[in-house]
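Left out: one protein chain. Kept in place: all the others.
After this line comes subunit A, so read on.
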């Protein structure tokens, strides 16, 4: 997409056809605009499309497509803002429209890995700059003036010499007919007018007035409601069911068994699904379907273990799915056994000898439980299969990948599948695994009707795709001068190995050893906000706090010395962090928190981490009274390169802190005979307002480096900053998440 020639007009018709798709609840572009501006300019009579991202009305109103799904990361504001910057548009006259899945015009329409802004940076700017040049070329033709003499300013074209001035709308019809300019120049960062200043979320007004933005709000004439029943335990499958008490209930249109993904379908990394044999209940309204769902009795039987073929981003992989019903204890035994024989992922120097020669060895073991994503909007999807065409709409993170699975399952070519991306009521990784879209489509095909599939909260929380259960042992060797001479970690999980062998303090210690292991499970797991980092940061940064203390050093100074070494004389050549930027966020958090001058009555802890291309350091200030934690303040220091939309970026970092603290304190899911021990918010404890920090200050490193992601990086380190502050307050180290048990125990 960095080649401007790729910005074509080919699939505009496809886009406009979708926009006029006849939905009774509007998901058209009006849902995504700022109403007060529309009122000012009014609707244009005609739109002129300049490229895949931009159409301009004759009255000067500009529509910018937002390519990626929006689940709260603010991309629906920030991505169009980047286009508007290079277009030199007046943001006031811009309306934003959510693009559908359109692989001709857009690339990587994903939520994942905090990559939208980083990867979109050049394509979005190029789209804006190309359209701007088209408008300039049009004005040049119209005014008979050299293009080089024409400038733009906030939605206007200006030719100073001839005293000419026109708004973009006046040149749009001509511009739309001109050839696409090649090799347009992008602005210098110093010329930015929109980027770097805070702009309000384009959707806030719609959210606070209850507009139908989410997949679960979707409605079409004749649409039926569908729900599913899946096995109550992982390791079980459907044997038979009795629907005699359900099928004649009012409003019920169909109850049947169906298969979602076929067993022999070679699955991609995001085709993970726990249960493929399901019972569907379809009816007129949600409550009627819920009643019928309760009236069905089903029998379940144990699965026979099998091997699932998967395609892990191009590399074939086998997922072993064992027989049996797993429990907390059976998993523990398997994990302990696996931890005895880990595989080496990295070894520098001679760690065995370093530990032999050590004056002091510190060894600690950490654990973290399964987690459920708990998106506030329960899983859902709309699907309408008509013959060989599919229309679907709903919240998902990776539409392009799900489209493949859907096409294969239905035997309908990808070209005949339209996926409309609605706003996500949270994603956090869960909506990357869109098996419910396949389920919705299969149900629609069977019923020959448009349907909306809705999961109950219990269906979601008991349905798998969890954050893995993790375990790690860390060892540090200090010499008689309290220098860190050896570092050894063994990390593993059920079923995922969380190890990142090349992260800090790799590169900063001469004798370094990273080992990992994993245990197969019939529980399904998947990406969870900052996958693996959310555990590795938590435990590594807690451990370093303890090592610093054993070495008699301030925890920030201790890290700084290691980073100094990694910078001046790095060990190995595949360390995946920049020690200078890493030290930069520690410096910033140190100065902003007045580190070393802890306020009276407050205990504080520090932590820092690098993941998803961005750096984050945090200081947590708290008090503990009668086993109750009150978090007074959290300082965030973030280096994500240039910040596109600062207030929205702050919002995201504040959220990451609250989410991280909540998960560290309360988040857990355990299994007994394959069944989760909690299925709704009565038992799965979520952080609430009272437990949230009273204040969060977020500071960004001033940077002109191209922006990197922010959805995830501020989340992982806060677990450890909290643990380290809790230690200062209570004298207890916290090795096992969630901390609440040891806190009150």
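Methods note: a contact is a pair of C-beta atoms (placed from the backbone, for glycine too) under 8 Å apart; a residue touches a chain by one contact, two chains touch by 3 or more; residues count from 1.
In this text, contacts and distances are computed from a predicted model.
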{"item": "UniProt protein name of the chain not shown, from \"Cysteine desulfurase\", \"Cytochrome c\", \"Peptide/nickel transport system permease protein\" or \"(2Fe-2S)-binding protein\"", "value": "\"(2Fe-2S)-binding protein\""}
{"item": "Hidden-chain contact residue, picked from the options A:67, A:463, A:693 or A:738", "value": "A:693"}
{"item": "Touching residue (missing chain; options A:318, A:359 or A:376)", "value": "A:376"}
{"item": "Touch criterion as defined above, residue of A:201, A:497 or A:524 at the omitted chain", "value": "A:201"}
{"item": "Positions on subunit A contacted by the hidden chain, ascending", "value": "25, 71-74, 200-201, 203-205, 207-214, 216-217, 219, 225, 250, 285-288, 291, 374-378, 423-428, 454, 456-457, 647-648, 651-652, 654-659, 662, 680-682, 686-690, 692-693, 695-696"}
